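Left out: one protein chain. Kept in place: all the others.
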Amino acid sequence: MSVAEIISEITRKHSNEPEFIQAVKEVYTSIEDTYEQNPQFKTFSILERLSEPDRIYIFKVPWINDEGKVNVNIGYRVQFNNAIGPYKGGLRFHPSVNLSILKFLAFEQIFKNSLTTLPMGGAKGGSDFNPKGKSDREIMRFCQSFMLELWKVIGSETDIPAGDIGVGTREIGYLFGMYKKLTHTHTGVITGKGLNYGGSLVRPEATGYGGIYFVQEMLKRLGQNIEGKIITVSGFGNVAWGAVKKATQLGAKVVTLSGPDGFIYDKEGINGEKIDFMLKLRASNDDVIEPYVKKFKSATFFEGKKPWEIKCDIALP
Amino acid sequence: MSVAEIISEITRKHSNEPEFIQAVKEVYTSIEDTYEQNPQFKTFSILERLSEPDRIYIFKVPWINDEGKVNVNIGYRVQFNNAIGPYKGGLRFHPSVNLSILKFLAFEQIFKNSLTTLPMGGAKGGSDFNPKGKSDREIMRFCQSFMLELWKVIGSETDIPAGDIGVGTREIGYLFGMYKKLTHTHTGVITGKGLNYGGSLVRPEATGYGGIYFVQEMLKRLGQNIEGKIITVSGFGNVAWGAVKKATQLGAKVVTLSGPDGFIYDKEGINGEKIDFMLKLRASNDDVIEPYVKKFKSATFFEGKKPWEIKCDIALP
Amino acid sequence: MSVAEIISEITRKHSNEPEFIQAVKEVYTSIEDTYEQNPQFKTFSILERLSEPDRIYIFKVPWINDEGKVNVNIGYRVQFNNAIGPYKGGLRFHPSVNLSILKFLAFEQIFKNSLTTLPMGGAKGGSDFNPKGKSDREIMRFCQSFMLELWKVIGSETDIPAGDIGVGTREIGYLFGMYKKLTHTHTGVITGKGLNYGGSLVRPEATGYGGIYFVQEMLKRLGQNIEGKIITVSGFGNVAWGAVKKATQLGAKVVTLSGPDGFIYDKEGINGEKIDFMLKLRASNDDVIEPYVKKFKSATFFEGKKPWEIKCDIALP
Amino acid sequence: MSVAEIISEITRKHSNEPEFIQAVKEVYTSIEDTYEQNPQFKTFSILERLSEPDRIYIFKVPWINDEGKVNVNIGYRVQFNNAIGPYKGGLRFHPSVNLSILKFLAFEQIFKNSLTTLPMGGAKGGSDFNPKGKSDREIMRFCQSFMLELWKVIGSETDIPAGDIGVGTREIGYLFGMYKKLTHTHTGVITGKGLNYGGSLVRPEATGYGGIYFVQEMLKRLGQNIEGKIITVSGFGNVAWGAVKKATQLGAKVVTLSGPDGFIYDKEGINGEKIDFMLKLRASNDDVIEPYVKKFKSATFFEGKKPWEIKCDIALP
Amino acid sequence: MSVAEIISEITRKHSNEPEFIQAVKEVYTSIEDTYEQNPQFKTFSILERLSEPDRIYIFKVPWINDEGKVNVNIGYRVQFNNAIGPYKGGLRFHPSVNLSILKFLAFEQIFKNSLTTLPMGGAKGGSDFNPKGKSDREIMRFCQSFMLELWKVIGSETDIPAGDIGVGTREIGYLFGMYKKLTHTHTGVITGKGLNYGGSLVRPEATGYGGIYFVQEMLKRLGQNIEGKIITVSGFGNVAWGAVKKATQLGAKVVTLSGPDGFIYDKEGINGEKIDFMLKLRASNDDVIEPYVKKFKSATFFEGKKPWEIKCDIALP
Partner (left out) sequence: MSVAEIISEITRKHSNEPEFIQAVKEVYTSIEDTYEQNPQFKTFSILERLSEPDRIYIFKVPWINDEGKVNVNIGYRVQFNNAIGPYKGGLRFHPSVNLSILKFLAFEQIFKNSLTTLPMGGAKGGSDFNPKGKSDREIMRFCQSFMLELWKVIGSETDIPAGDIGVGTREIGYLFGMYKKLTHTHTGVITGKGLNYGGSLVRPEATGYGGIYFVQEMLKRLGQNIEGKIITVSGFGNVAWGAVKKATQLGAKVVTLSGPDGFIYDKEGINGEKIDFMLKLRASNDDVIEPYVKKFKSATFFEGKKPWEIKCDIALP
């Protein structure tokens, strides 16, 4: 089958999964030339096989809230491909989670992981559980119930989850604690653990730092330097935090952050104690960026807007 | 939540699964009164928990056809509920198979099984694989690949599959053979096996016989007798075969059979060698009932019609 | 070693376990003659081996009460002997539970089970957890945490727990539910389940009925009949309930019941609705027998006394 | 391939296994007609597949004798075929044991078991260990070491060993005890256990009784009766014992027994206390039949002869 | 609860375990201030949970001595805490072993291990078996029987035993050999193995060397140097051996060694061939230090005394 036929067949089969279809379409279209030049890919139906996950587990996650009511959420683990290494990919706890989104993320994880040149396969999992507004005890009970199903299908050489949206050090702690209780082993089955029980030192900043290092390398290829650049950042979570910190260290000036309520523009740059304040804002779970403006007078608030919707004096060459 | 609210929530959550939503709606509406009279059902969120499967396994089933091409199908096992016994339910191999249909069937299997008063939970599984037109070898290869994923989650006290559409003695044989190869055990993990290696004697006729016994009991309650009744039967597969055989034995006269191409009306009744011919028709895999008319002159063919669409001289009191 | 030497050695080794020492002493003294007459028992150190449990599991059972505080109890399973069949014996949840008491009970269970002539070994388990005054949710959380450790060492052909003091249908339900969740199997791993999910019909009455049947047989050997006898019963729980019911059925007259607060004497006999009231009393969890006197005028209350402390007009020949 | 070609190929492949080749030859030659009449047997290479065991385990069995020296024997388990049920077949401990003999016995066990109409596959195992002249402790140590390798590949639904030459109740006891120790389960993994821990009541006599019942049926087909017949028996072990006992009960007269030293002819018939003496002889482990003549004057000893080498006044019609 | 209340509760619960109570008391009293300053420790009942072992296994260890008699010992494994890594801790074979002592040692092992900053939890195990005076074969049989129970609960990422009193290279060899036999794996499940099959090079001296390095560091903090110091050592086993060797290397002079029979004072220092003689003394299993005096004239024997009971010319500043 041609790439177009394959995409059309996937669209037919998984018509209920728009996010997944889009991801496959983007990836397969971008490799169409290579595919046509390598007939063995066609002979062995590589693309047809690559777009169907090896395995999907969907499970009921019952848990009791602080009022004693039984709640039911849905848990997922999509083990997409382990051709070059154990399944690897995060867990997301967010009401928007569904099979289509997890399949799309797991599919892209195959390439994200393999392009690191490390031997890791692609996977993703999570639940439509919303940790926002839940007490610590409720989150603990949910995580324990979630792991009570997940544990049988993960392992240090099988599938190694990590955190993602809604799954931070606290959740990883509850999940790993339950895994340990179930198996009696203390093993490398999950990444993103707290420092106290085996986590690595710079994990929280890693993604943001990495993004900025990438920008730095790209600029170098263009004969430019990150020093002195003005940068707009979208979001104010872990990734944004690391990016702002590292960009500032390297001499750039970050001037925006954004939340669901809009974005702030700080003409003097976001640095020093402002970066710490940003973390506090996120930890407060209020999920709004506006308080930044109240605290730091150099900033202006653009309600309901995204950083990329305004003109500002930065431009990549 | 009220029954209406629960149904509305399920409809929201699983908007892509019309067959499943319909099944839940029918069952929950029918027990609404009981639900309202038993407040503990609400307290413990029984209906919310009952409509979410315990576990779903979805897996890639690659297999190679006789031309050497790699094909990919999707395999499923929905373990819906094991509150009163191990999961139990058939496997269906048919192009129409998808998650919604299997969830609907597995959900209804909970009640079908529990109403037998035997300790069995509810499950269902299968694949979008189409056995029609496939060679024995292809079916063997598909079944072996399917079991290569399924075996880890079934077991004689865990989950016991059986046949269903597209899964007969031959397929059960390939599936059980592979299970045996994988586990080295010869155990009661699957029902519907051939006589040669542990199957039961009257299984093929069982469903049809049971249906007629049920009719007989219902007539008795009305003070009537099945002897002498004229009966219309829809279909001409295993269930129809057993029903025709038993009804005839009990003195009734069966006058119709139907296929996807229409139905036949045999005014002299379907009996004796006609019943055997019916089995042969089905075994031919042509999936049409018309040849019956050519063979037995007493029959008329109604193309494109269903038996219940014509008037005939039978009526239940 | 002689029986005396063996007992002395056990006393030295387990000096902290008075209940266990007493049990061994009673059993071994009673079989001293047989032991001396069978030199092979000495050659193979049978008594030394019989008084040491095959295996003991002790585990931490953390659970969170309704106020959110973490509590810690100790769980036990003593697998004493499986020479003739899988380990079998109850679970007791009571503050008095400790290793000495469970070893004594498990040791006696060997003989209780083997004397039924059924192939069952001896075991016992439980916790110092006190179910009195705990909410349903707290008991559920405790039972789930308890099973989270126990499940690895039980099984339908390995070790089959049952209920005992503090472990009734409710607790068995929570325990079995968690076992099922952990193993995905619905198997005969525990006895005493509720009727809804696989329990047997007459289990609650079984022990009391059995005791009265035994009395009946003993009387027969003496050429007497239970009919017309006057019987005093101690306690008012499940065992007493069955005993009173069966004794009354067989024509005897039961005249006493007792609680921790004393005993009642009902000169007209405890029968009919009185037996039902007795169950209600127990279910109220108030653990006092006195209300019986308020309800049934024919009865007198003897505060702080045991039934066997008074003279009454019954005497075994 | 034709039957002759198949036998020739097996002879080539397993030229070192004369006993196995002979067994295959006998069986396959006897079914040649059926094979030729059923082309599907050829299509599916049934005979080629049937003569190759599913699996063979060979393992080192080190054990220490009473002088403290380490000995090494070889243990075997041939799991030949489990098409219709779990592998089933005895264990033989005898210096003559080698792979060829065990393959021959396991191959024939397939048919012995399937012809009972019970769902059992065929297997055989054992060791070149010689129990003759070994102390109880040595046999215990050997059996424990043997099971330390065997346990992983047997199971109540996988493979169920039994006794055979050199493996009686004592050895089964040591083997099952070790299995229980290793798995913590008390399950039906082995047959031939002692009465004390789950054995069946009439097992020792079963094979001999069965043989005589078979003779009785054969005679009936010929219109004759076993009563009054004169019977010669070869051997004086468990099988002979049962045969003599049952034949005598049914009114026949058994006149010979044989050992490696020759045979005895007892003109008055072997019955009553003579049968008990026969068991004592065997238990003495001296392995000679001659003492019978010293004890019972009605008997004559034929040194170095087999019962079938002399003329005597019996003849099947 | 306050620290005092917690200790009082532990004392009540485990009144039969004086060594364990003392250990908890010492540790908890020493951290009382920190505990009071960190209210979250109280909220989460950290101390209550930390003083109850996760799991304890107690098992019967039957073994046969060289006279053929069956002996019974008790085996233990206390898995105390795996919060930061797999359980880790030694095995002790000594008649003084009981649950209280092992709980005390396992409890302290938590802190010993975590303070190395390596991710290891705390455990301890052993038996009341006395290796003194036993033959190699008896020790082998005991070790094999011990491992026959232990193997199921240890593993390279679960629990990793090591040697301790009565468990040296020989015992570790027998234990690991049996583990390998049972699991077919050659993995890092035990530390302290012999050099021939995977042990590390300097393990025997490690503990003694470490102690002296610690002394050296402590002296440095006081501005002093170990060179030229006079040191008294208690004991003459592996730890003492390493300490004497390293102290001498670093220029200190060790003047005492002690056994159960008293201690020796060697005014010229214990060095050179004297250190080798010390090892030979220990290996002889006679467990007396006196022969040192006969061999080396510079030494005096103080019968029934401990090194710290006499005055000598050393004093830490």
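Chains: A, B, C, D and E, in written order; residue numbering restarts at 1 for each.
Here, a contact is a pair of C-beta atoms (placed from the backbone, for glycine too) under 8 Å apart; a residue touches a chain by one contact, two chains touch by 3 or more.
Just so it is clear, the structure is predicted and the values come from calculations on it, not from any experiment.
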Touched by the hidden chain, restricted to displayed chains: A, B, D, E
Candidate in contact with the missing chain, chosen from D:27, D:56 or D:219: D:56
Contact partner of the left-out chain, one of A:155, A:194 or A:269: A:155
Contact residue for the chain not shown (choose from A:62, A:86, A:192 or A:307): A:86
Sole residue of D:32, D:48, D:205 or D:261 that reaches the chain not shown, by the stated touch rule: D:48
Those residues of subunit A which, in the complete complex, touch the missing chain: 55, 79, 82-86, 119, 121, 153, 155, 157-159
Those residues of subunit B which, in the complete complex, touch the missing chain: 64, 68, 137, 148, 181-182
Sites on subunit E contacted by the missing partner chain, in the whole complex: 156, 180, 183-187, 196-198
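In this section, only the chains that are shown with their structure count from here on.
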Smallest number of contact steps required from subunit A to reach subunit D: 2
Fewest touching-chain hops separating subunit B from subunit D: 1
Candidate from D-E, A-B or B-D with the same interface as C-E, over half of contact pairs in common: A-B
Comparison of A-E and D-E (more C-beta pairs in contact): A-E
Gap in Å, rounded to a whole number, between the CA centres of subunit C and subunit A: 55
Multi-partner residues of subunit B (at least 2 other chains): 55
Chain-level touch network, classified as line, ring, star, complete or other: other
